[in-house]
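For chain A:
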Amino acid sequence: MNPVNYLYLAALLFTIGAAGVLIRRNAIVVFMCVELMLNACNLAFVAFSRLHGNLDGQIIAFFTMVVAAAEVVVGLAIIVSLFRSRHSASVDDASLMKL
Partner candidate 1 sequence: MENLIALLVAAPLLGAAVLLCGGRRLDAAGHWLGTLLAAASFVVAAVLFFGMLGRGAEDRALHQTLYTWVPVESFRADLAFQLDQLSMTFVLLITGVGTLIHVYSIGYMEHDERRRRFFGYLNLFLAAMLLLVLADNYLLLYFGWEGVGLASYLLIGFWQHKPSAATAAKKAFLVNRVGDIGLSIAIMLMFTTFGTFAFGPVLATADKASEGTLTAIGLMLLLAACGKSAQVPLQSWLGDAMEGPTPVSALIHAATMVTAGVYLITRSGAIFDAAPTAQTAVVTVGAVTLLFGAIVGCAKDDIKKALAGSTMSQIGYMVLAAGLGPIGYAFAIMHLVTHGFFKAGLFLGAGSVMHGMNDEVDMRKYGGLRAYMPVTFVTFGLGYLAIIGFPGLSGFWSKDKIIEAAFAKGGTEGWILGAVTLLGAGITAYYMTRVMIMTFFGEKRWQPAPDPHRAPDVEPAAADDGRHLAAGPVGSPAAEGPAGHPAGELPDPHESPRSMTVPMIVLAFGSVFAGGLFSINSAFVHWLEPVTRFEHGHPPVSAAVITTATLVVLLAGAGLAYAQYGRRPVPVTAPRGSLLTRAARRDLLQDDFNHVVLVRGGEHLTRSLVYVDHTLVDGVVNGTAASVGGLSGRLRKLQNGYARSYAVSMFGGTAVLIAATLLMRAV
Partner candidate 2 sequence: MSFPLLTATAVLPAAGAVLTAAVPAGRRTAAKWLALLVSLGTLVLAAVVTVRFEPGGARYQLTESHAWIADFGVRYELGVDGIGVALIALTALLIPFIVAAGWNDADEPAATATRRWRPTQGFFALILMVEAMVILSFEATDVFLFYLLFEAMLIPMYFLIGGFGDRAHAGSDEHAAAQRSYAAVKFLLYNLIGGLIMLAAVVGLYAVAGNFSLPGIVEARASGDLTMATSTERLLFLGFFFAFAVKAPLWPLHTWLPNAMGEATAPVAVLITAVVDKVGTFAMLRFCLQLFPEASRWATPVIVVLALVSIVYGALLAVGQRDIKRLVAYASISHFGFIVLGIFAMTSQGQSGATLYMVNHGISTAVLMLVAGFLISRRGSRLIADYGGVQKVAPVLAGTFLIGSLATLSLPGLAPFVSEFLVLVGTFARYPAAGIVATTGIVLAALYTLVLYQRTMTGPVKEDVRAVKDLRPRELLVVAPLIALLFFLGVFPKPLTEIVDPAVRHTMSDVKQQDPRPEVEAAK
């Protein structure tokens, strides 16, 4: 099957993720959307890897996963601490600083 389709899929996922980030309020969900974007990237990498027939893309995918995991650790820590002090995980509530 033509690897290009995977690319289209990746692009679609990426867009969905981005849209989610822009639309959703809940910090966790926003964060998950970011993860979705990362995974879209992974898909793209793998597809290209296949296309070019070299390993780099696939290897990068693993790195990405590790990074994503690390982000989860840090991100959740921050979000949770915010949630505990505000009793809300809405990104819009966190708008003390403006102008």
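Candidates were picked such that all candidates are chains of the complex that A comes from, given by their letters.
By definition in this document, a residue touches a chain if its C-beta (ideal position, glycine included) is under 8 Å from a C-beta of that chain, and two chains touch if they have at least 3 such contacts; residues count from 1.
Computed from a predicted model, the values in this text were never measured in an experiment.
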item	value
Selected partner (touches chain A in the complex), from 1 or 2	1
Residues on chain A engaged by candidate 1 in the complex (per definition of touch)	18, 21-23, 25, 30, 91-92, 94-99
